[in-house]
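With one protein chain withheld, the remaining protein chains of the complex are depicted in position.
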Amino acid sequence: MIIIMKPSADPADLERVVARVRSMGLNVHLSEGEQRTVIGVVGLTAGIDRTSFEVMRGVESTVRITQPFKIASREFKPLPTVFEVGGVTIGGQGLVIMAGPCSVESRSQILESAHAVKEAGAHILRGGAYKPRSSPYSFQGLGEEGLELLAEAREATGLPIITEVMGAGEVDLVVKYADILQIGARNMQNYRLLEAVGRTQTPVFIKRGMSSTIEDLLMSAEYVLAQGNYNVILCERGIRSFERYTRNTFDVNAIPALKQLSHLPVIGDPSHGTGRSDLVAPIARAAIAAGADGLMIEVHPHPDQAWSDGAQSLRPEGFAALVTELRALAAVVGRTL
Amino acid sequence: MIIIMKPSADPADLERVVARVRSMGLNVHLSEGEQRTVIGVVGLTAGIDRTSFEVMRGVESTVRITQPFKIASREFKPLPTVFEVGGVTIGGQGLVIMAGPCSVESRSQILESAHAVKEAGAHILRGGAYKPRSSPYSFQGLGEEGLELLAEAREATGLPIITEVMGAGEVDLVVKYADILQIGARNMQNYRLLEAVGRTQTPVFIKRGMSSTIEDLLMSAEYVLAQGNYNVILCERGIRSFERYTRNTFDVNAIPALKQLSHLPVIGDPSHGTGRSDLVAPIARAAIAAGADGLMIEVHPHPDQAWSDGAQSLRPEGFAALVTELRALAAVVGRTL
Amino acid sequence: MIIIMKPSADPADLERVVARVRSMGLNVHLSEGEQRTVIGVVGLTAGIDRTSFEVMRGVESTVRITQPFKIASREFKPLPTVFEVGGVTIGGQGLVIMAGPCSVESRSQILESAHAVKEAGAHILRGGAYKPRSSPYSFQGLGEEGLELLAEAREATGLPIITEVMGAGEVDLVVKYADILQIGARNMQNYRLLEAVGRTQTPVFIKRGMSSTIEDLLMSAEYVLAQGNYNVILCERGIRSFERYTRNTFDVNAIPALKQLSHLPVIGDPSHGTGRSDLVAPIARAAIAAGADGLMIEVHPHPDQAWSDGAQSLRPEGFAALVTELRALAAVVGRTL
Partner (left out) sequence: MIIIMKPSADPADLERVVARVRSMGLNVHLSEGEQRTVIGVVGLTAGIDRTSFEVMRGVESTVRITQPFKIASREFKPLPTVFEVGGVTIGGQGLVIMAGPCSVESRSQILESAHAVKEAGAHILRGGAYKPRSSPYSFQGLGEEGLELLAEAREATGLPIITEVMGAGEVDLVVKYADILQIGARNMQNYRLLEAVGRTQTPVFIKRGMSSTIEDLLMSAEYVLAQGNYNVILCERGIRSFERYTRNTFDVNAIPALKQLSHLPVIGDPSHGTGRSDLVAPIARAAIAAGADGLMIEVHPHPDQAWSDGAQSLRPEGFAALVTELRALAAVVGRTL
């Protein structure tokens, strides 16, 4: 960390800052410019609050040099994290496709969906039993009944299931059914929830918050990792920008950036990342071309009757065509599908 | 709600959409333009998911005409919501000043802070016992000990206290101490938490999420209101934008917009809204000039030793000077302080 | 400027960077941390391109410490810039109100508008003769005829006039009529235009670009100042964010920030800053409370017939009521009106 003093800072200001740094067991390296003094802080600074220095008299600003995340970083673990979920390898050379409807709506719907996505080439079945809805008056999901239906679909198809958990109080229940626990974008900084899933041994899939930076996402992963659960998957699902033609702006830059900064697997969600079914295929291709380890795609056998929270589902035949395209693309980028 | 069909939509597409509208007990009003048909949906549409129509074949887009929030709206309740907390009236003619440190750090710190802000004119003491930190390695607050110290500070000064609750599982505990429950920006769409505080009768203070729209904020308030807790306070605390000189962009437009759309009290937080102590005073004035019902301001007796999560504290003397300024300003905008 | 080397940088990388710094006549101050070396660049660095260093092998990032603007900065000129335009003092203790329609539409419209805003208390008449429109098929303004009508309105009322100039090729013409040259938000980084108005002696009013930072705005001012025209006025008119209830997000933080960083007068434009006539009054008050030196407000005698490019006009009676309110507010913030 670097602390930049104001030109108007006096020696007493400088001394107070230096004393505070030293009180944390860190060393300082002073650099006096023509106009101002710059303090280099030497030592393990990852846990330090920069703002605690920014509020001090005489301090102009601070600059972080080292990353604030540790276990999530490539420096901590240079090789990619690879693990298995129900026979599916995540983070390896093979791309992973998670597909299914937004919500579990009924037994027939989830079974039909599961068979359809399996046939088209998906590896993991997605479906929401607990749905975070912006309106308290909207459909909130089937709850535990939905979890049971997902488990039945798993049994019928052999596909592992990923489903969202919305609160720390529900983790014990959801973990009984889910192969992967999904943290939704709105809960990306719900630290109690992150801690709770971190205490399980079930893999955790964290969706980037709508206005969370790449660093924020890695810090949320760090919350889970710090509890001892090392099977974390990161998901880019679009951020909020001024653009209104698409529901979200798919931040494709984040995919190679996350792969550089971290060893954790990275999944792209072009369904939420665009909000338009006619853009899902090109953005799915773009995500894989940029280095994603897989995709999460909304697929519904009858989109005209689907419940939706913002993404537009592909029909199974459209999804199957996309998987075929992706197979050719995978080979070009050194992956398999 | 209006549903706009694509120019390429065929009669069967139109029929399916109309049938779905009618299946929800709503009526349609068709308007055929030269290029496309527009469907007006007539009836109570607030609970409807627009996206469920947007995924249908032949549909180009939908437009919501009525607001999706109900109990929070001015149409539902034209007169402002006014209520009392520990002898302090919120939402009335009098402005309400909430002040105190970011975190409860020690007994002496919170007592000194409480006396200082009371003397300067604050009505309510703020202070965090549970702190949502982006790093799992940062100070997370004193927890229940912090709540006890806040209660002691209340007893010593008579100031009611506002403090953050981070998870649904902690509501029962925090509600025993707090006069107002604060929902932090990162938890604004933590629906389990909103439901839990909605089931208490303690007033709830909701901070706008860093990238939440005005409508999102009102929908989060609706979650609390829908549970039967009508004492909700809205807080503008800055949003994320591309600007980097300030930590956040204080969306002053949101203040009169929220007052128009809703009857709920609106508080401005210039400390987080700017992230710079040298901008707190002008933005505090701006918030009041724009129609805010009060302010939340970080004040610390020794900012050089303060823990901070992004806001920069004022010193008590600076805060006292600001309150004096605001007193003159209040009179000009028809308020008292 | 500070240059942060990568942990992987080797001595040859460091040497190349140091050599390049020295080749620019600057000195270096090396600070070696445990993991990486940080280079402090000492000397006059304002004209240096940071990115030219960022592309060098071994460099991780750079941090600017001193501001890149010079003549626009408070450090260069601590006292506020105050000047007169047609008898109106700008930047002094008195607040300045610029008002009038979006566009000059006809002789009667601009004369009626001019008399109405003068009567209500405005000091300067605004009106567009050349209009930057997002569609080439929309009304583009009356051109020189509009300038002549503005001049006639000035003669009739004594109000100086401010009007937009859209291209370097039109400066010679517009300068014959205008008392203040307005640079629109879309042209804020049209450097040829900035240079051209910088070569005149007519005051220049620069609107902040829709996604320009505070620093960008000051750099655009620097372009004008560097040509020798020191009468520059800065205008905050709203930025683009994800919020959709208002047309733009009025960045009220920018007002005190610009006043701190620069000696130039700062004007707020609540008409474009909100896009909603029902929010103009509270945001006008907020701008003044935050320290603005004046306001630009759209006023039209017949809003139902007005051409508009995004702002909603006040009626003259609404504008007059607002000016009365602002008079009381001015006194509280130590200004006059």
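Labels for the chains are A, B and C, by order of writing; each one numbers its residues from 1.
As a working rule, contacts are C-beta pairs under 8 Å (C-beta built on N, C-alpha and C of every residue); 3 or more make two chains touch, one makes a residue touch a chain.
Since the model is a prediction, treat every value here as computed from it, not as a measurement.
Though it is not drawn, the left-out chain touches A, B, C in the full complex. Residue B:G43 is the one among B:G43, B:G158 or B:G228 that touches the chain missing from this view. Interface note: of C:V42, C:M210 or C:A321, the residue touching the hidden chain in the full complex is C:M210. For the chain left out of this panel, the touching residue among C:M166, C:V204 or C:A287 is C:M166. In the complete complex, the hidden chain is touched by one of A:F205, A:F250 or A:F319, namely A:F250. Residues of subunit A in touch with the missing chain: 211, 213-215, 239, 241-246, 249-257, 260, 273-274, 278-279, 282-283, 285-291, 325, 328-329, 332-333. Within subunit B, the residues in touch with the undisplayed chain are 2, 4, 29, 31-36, 38, 40, 42-43, 60, 63, 65-66, 211, 240-242, 244. What subunit C contributes to its contact with the hidden chain is residues 16, 20, 46-47, 49, 51-52, 54-57, 68-70, 132-139, 166-170, 186-187, 189-193, 195, 209-211, 216, 219, 222-223, 226, 240, 277, 300, 303-313.
Heads up, the rule we're going with is that only the chains that are shown with their structure count from here on.
Look at where the CA atoms of subunit B average out and do the same for subunit C: the two points lie 31 Å apart.
As a whole-number value, the distance joining the C-alpha centres of subunit A and subunit C reads 39 Å.
Those residues of subunit B in touch with two or more other chains are numbered 211.
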